[in-house]
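Shown below is the structure under consideration.
Every protein chain except one is present and positioned as in the full complex.
After this line comes subunit A, so read on.
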């Protein structure tokens, strides 16, 4: 019965291949089809989520019936179940928005790439094998390159090219890391790798170099400091719904993969120095992103920088090496996914209705499109970390965990960056509500979803405890490697 969960990978793949057939029949069917498939995916993901959280046992899927480490296994534990559900819901929302926002031909290729992007991110989070992780990462990356260049303007091609060159270097480095780790252990399965690491059977030098290369490779996808130059350009030039997907889950999948591999090898000598490297990268990411956001004229680009800053915060939480830090990081991932989905959808909607996303276009938005402006304001206030909104709780927990782990300087720098963040978000709020005049623009049914997301943000902000309970279980899925090893029954290994 639990093998039904393999539909999470199979359904988007099969339906992506049916898009060209559908195009031959009737072109106007493509977007309703996309919405239907993402709705189905949400249903399956919801069922998997319910199953994992009620039984408390992860769902394991063996490809072809071969037990790991011989075959590839998918491991859908509490973390994967939670994030696959988020991926599915965000994809469903963006597919609805795509009907209004994507007018450029060819729509069939857009739908196909959209489904493959969803597939890649789901696979990255579900897989239990490092080479399979590489394959899913490349599926995600190549569809992301293509979707960035989708608008066929010079800017879009330029952004896509930057992303492609950085992504190409990153994936090569990732593969070298995989090769080194395979060469020294002889396995690609994550559970067996963790077992070897805890038994001290991995040569520390190779494990450190391999781990650093893997982190370097994943940092391109995860937008960490020296490797994130592609991100603001890609966010600015890509179609609006695709920006939502980048920010809400492509980055998260990279971060999760990074945290997973990092914590699998936590018993290796010299692991602390790899953590320090990640800590420095994460802190620099937060500061550079927030300072660059301060001088942006384009609102979409500004929110892109803000998104990178938040991602740096998540990476900081993951690099602390404590249970509290990982939990806080997962909580922030969840909150950030909700908030940035709403922000990018709102900004994209304004961009479509008004015809641009420069800061002048937002002048007097409170009078022209009050409901959109309201939800954007909720998102902005929440991102800054004001109490009674969801991001406050996760940011607070990250700062506390950082100080508990003994890193006072990173905590101070991140808090300073939050102040910078407040400056540019309140500037946006000022422009929207207290400047300019304008005619009322009729807002469509899309606003209902924006307001619903805003309601969720406030809801989590007021009652964080139920969500926190879920997040704690997801966090222990990453941190407790012992449990992970025991959950994956390895062939020919006596437990």
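Here are some notes:
Operating definition for what follows: a contact is a pair of C-beta atoms (placed from the backbone, for glycine too) under 8 Å apart; a residue touches a chain by one contact, two chains touch by 3 or more; residues count from 1.
We adopt the following convention: contacts and distances are computed from a predicted model.
Chosen from "Cation:proton antiporter", "Glutamyl-tRNA(Gln) amidotransferase subunit E", "Coenzyme F420 hydrogenase subunit gamma" or "Formylmethanofuran dehydrogenase subunit B", the protein name that UniProt gives for the omitted chain reads "Cation:proton antiporter".
Of the listed positions A:106, A:183, A:200 or A:438, the one in contact with the omitted chain in the full complex is A:183. In the complete assembly, the contact with the undisplayed chain comes from A:233, out of A:51, A:195 or A:233.
Note on the undisplayed chain: of the listed residues A:108, A:138 or A:443, the one touching it is A:138. Only one residue in the set A:16, A:76, A:146 or A:281 touches the chain that does not appear here, and it is A:146. Among A:39, A:63, A:99 or A:175, only A:175 touches the chain that is left out of the view. Residues 131, 134-135, 138, 142, 145-146, 149, 152-155, 157-161, 164-165, 167-169, 171-172, 175-176, 178-179, 182-183, 188, 233, 236-237, 295-298, 301 are the ones on subunit A that touch the missing chain.
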